[in-house]
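Dropping the structure in here first, questions after.
A single protein chain has been omitted; all remaining protein chains appear in their positions.
Note that the chains take the letters A, B and C in the order they are written out, and that residue 1 is the start of every chain.
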């Protein structure tokens, strides 16, 4: 059970809704993923940007918890404004704070993210900031009272997986709120690794939407996250330098 | 569908039967793994070594394909003798050739493995050699006519996962028979990585038997292998150095 | 030539002076390292802490540029106070801002580091902040006007080398001031990797002081940093998936 603020979820997969080739494929991918939390950029809601098609019409929004993000914001002020627009729709009061500090790497701006998170918490939002894997930033965010911390595995859309497992493990060790690994996941095994390390969930989008067969990849991600979580709970064997025989090496005297 | 010689399997997980704490836990782990191929050391069959308890009595052997291995052999001659003993039981005609060349690392002896495989093929066995990730050795084995090649990911029981993905990918690219990654798998993600690379199956034992909760880990491995296979079929996104936005970065004019 | 603020150096190795077994070994290690910049904790200067022996007496301080650090500070205020004490000694006006946010990982506190750097720049110091490998934090620091940015390779004293080469390469790409890799270097090859990536220098301490033979390791580090820098300037071959022959594969007709 994944608990974020007042919400509870059976699924630990948070699925983004950008970049799908069609709403039909998106809907099918969402279905097989069994995700209960869907993220999307507020700018893509056509109540605010009428030229955008409305993917929400395709889904029974009562079945999902919507997690709008502030993509497009480069300052705390912009992020706060976008979050308020999203809440005004009446569809959601969770917000993923996403404040990009650099257009080339799409990495988050730590200072503006802290600032926006603080303001949004005061405004009563359920706040999930997307952040780097800086261990102290993650700590400062949870000290502010955010409802989950979402460190990136690697740059958005890069598919590079978890580049710094040490930092991620430090963030998980110190966590007092759920840690959702966000950004950079490329393959099912990337998602499984995050879960095996003890992450509480994984947010991904491009890895599914950009796969040759997005629906099949959505299913793969669902299974990988379950596998990784079970593996975490099951307690893996230690890594050893030298081998250790599955079968006894002595006692073959009768053969 | 995994096809090895004349046999067909729905499951791509080959499960070893050594090192479990009890036959009850082993049986339950085998059940939830949904594995159809069980491996075991011939020396542990109590028809040959009466002092050993007989794990086969615990299982309905008609439900499984048994894959005995020649563990304990350090020469081709010994391996051939063990294989013949196994076949004489009437339980199986598949044999995993396992000839250890070094007690510390438990790595396979390439020359004796080639020699034993050649003899066993002439004797009509369905032959699955455990080998290193040496690309040319794998090629020579498949040129001999073996029914699957089983390169190690890392030393037996080490839990280090796939150390040399390049060699494994070369072996898969050149493959004319199924490639089963064998030895060294420690976590569900290790198994998923092998499958995402295009391996046809994974053989593991210690990772399940040695986990704190072997039954839960058996389930995790089953899901991870399915996830990895689906991920392979779905076609992952390319890895990119720079980020790529899930949400369009322009067009937020109305906010 | 390494240029930091008004200073120029031929050596790209900054050597810390903590943890040596004796001042004699330290002196010899400093000599063979050919380092021109020596770092030390202000608290270890016995002008402030008379119970500490004074390593500076062992060295001809006119031959070195001294880079005191603010180790022990956990807030910007403490760091500023330590920096002023150091400057008051008349020995130096460079300061390495080191504000630890967590006692277990010894990772830096980004917010306090930014704050202290801003104040010290206003006070006219030559400021070199030790920071994480967060790409945007490094950018914010250089926008403040710091004279060099010093991202950690991995936790202080851990000897894990560069865990996240992607972030380090992003920091180097965006750099407008020297990038000195600081903390986590364990081996000569770690230092060489940093330099091959285009870092301007490497600061290390434990890797030398904690080696079995610190003097020999000091020499190794000096050579490795030169090798890495030359390798960077020489322009390495690209990494390729497939092989490429050094010798032509055809034309052996006469043999």
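Throughout what follows, a residue touches a chain if its C-beta (ideal position, glycine included) is under 8 Å from a C-beta of that chain, and two chains touch if they have at least 3 such contacts.
Nothing here was measured: the structure is a model prediction, and the numbers come from that model.
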item: Chains in view that touch the one left out, judged over the entire complex; value: B, C
item: Hidden-chain contact residue, picked from the options C:107, C:120 or C:166; value: C:107
item: Option touching the unshown chain, where C:75, C:89, C:160 or C:174 are the choices; value: C:160
item: Residue of C:25, C:91, C:144 or C:223 touching the missing chain in the full complex; value: C:223
item: Touching residues on subunit C - with respect to the absent chain; value: 16, 18-19, 40-44, 48-51, 69, 71-72, 81-82, 85, 100, 103-107, 155-160, 186-190, 192-193, 196, 205-207, 209-214, 216-217, 219-224, 226-228, 230-231, 233-249, 251-252, 254-255
item: Interface with the undisplayed chain - residues on subunit B; value: 101-102, 105, 107-111, 114, 132-137, 139-140, 154-155, 160, 163-164, 166-167, 170, 174
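Criterion: only the chains that are shown with their structure count from here on.
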item: Fitted rotation between subunit B and its twin subunit C in degrees, CA, nearest 5; value: 180
item: Chain whose Cα centroid lies nearest the overall Cα centroid; value: A
item: Maximum centroid distance from subunit B, chain identifier (CA atoms); value: C
item: Averaged-CA centre spacing for the pair subunit C and subunit B, given as whole angstrom; value: 46
item: Whole-Å gap between the CA centroids of subunit A and subunit C; value: 34
item: Junction residues of subunit A - those touching two or more other chains; value: 105, 107, 155, 160
